[in-house]
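Quick one: this structure, given as structure tokens, is what I'll be asking you about.
The complex appears here minus one protein chain, its other protein chains still in place.
So, subunit A:
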Amino acid sequence: MTLLVAEDLHKAFGPTPALVGAGLSIGAGEIVAIMGPSGSGKSTLLHCLAGILRPDRGTVRYQDVDLGSLSDGKRSELRRTEFGFVFQFGQLVPELTCLENVALPLRLAGLKRRDAESRAVEGLARLEVADVAGKRPGETSGGQGQRVAVARALVTSPKVIFADEPTGALDSLNGERVMTLFLGAVRASGTAVVLVTHEPRVAAYADREVVVRDGRSREVERAG
């Protein structure tokens, strides 16, 4: 089943074109890597797919709903309920503990503190960072912080997680650890992932890759 389809996306920032006819389609539970050099437009593509940016031209449809037809309020509700996000860094609220950070999306969705925190505890345990529950993000290592961020992205049981260079700030070993736990968790829950990365070793965790070059995307033909 196709979950998310983007067609003929164009987006410019001032005179600089970032996307000039990019598109891709993602099935439920599918893990797709978006690859390409810096400045190729891969992050812009991710932001358009996730409804963070409005393309100048082209459509993004999520479960047959055209994101362009939704009001800002409806789009941000969709992001909160159906999507999860993992970025390179700086995504956790520094004043809250890791547990409170993971529980936050559930609290925003109206869950009682106790229920939200008990699900957050499970999420932290699944990413093997239960021991940092009471610490603030600044008191954790980079790898632990990223695993907390993944737990937070997963806690609302989203249909799609958008991950932009999730291991970009980590050394090889911690990057591997984050990817293994992240991918184990999404495969178990059937969550689709759009993974932006310029690292082939990270892209190799995905089911297939889409290459973005000069604002155009290309689904890669399978060899053999």
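Heads up, the rule we're going with is that a contact is a pair of C-beta atoms (placed from the backbone, for glycine too) under 8 Å apart; a residue touches a chain by one contact, two chains touch by 3 or more; residues count from 1.
Assume contacts and distances are computed from a predicted model.
A.B. asks: Which of the following names does UniProt give to the chain that is not shown: "Ferritin-like domain-containing protein", "Arsenosugar biosynthesis radical SAM protein ArsS", "PadR family transcriptional regulator" or "Oxidase"?
C.D. replies: Of the names offered in "Ferritin-like domain-containing protein", "Arsenosugar biosynthesis radical SAM protein ArsS", "PadR family transcriptional regulator" or "Oxidase", the absent chain's UniProt record gives "PadR family transcriptional regulator".
A.B. asks: Among the options A:100, A:117 or A:209, which residue touches the chain absent from this view?
C.D. replies: Result: among the candidates, A:209 touches the missing chain.
A.B. asks: Identify the residue among A:52, A:121 or A:183 that touches the chain left out of the display.
C.D. replies: Residue touching the chain left out of view: A:183.
A.B. asks: Residues of subunit A in contact with the chain that isn't shown?
C.D. replies: 37, 180, 183-184, 199-201, 203-207, 209, 211, 220-224
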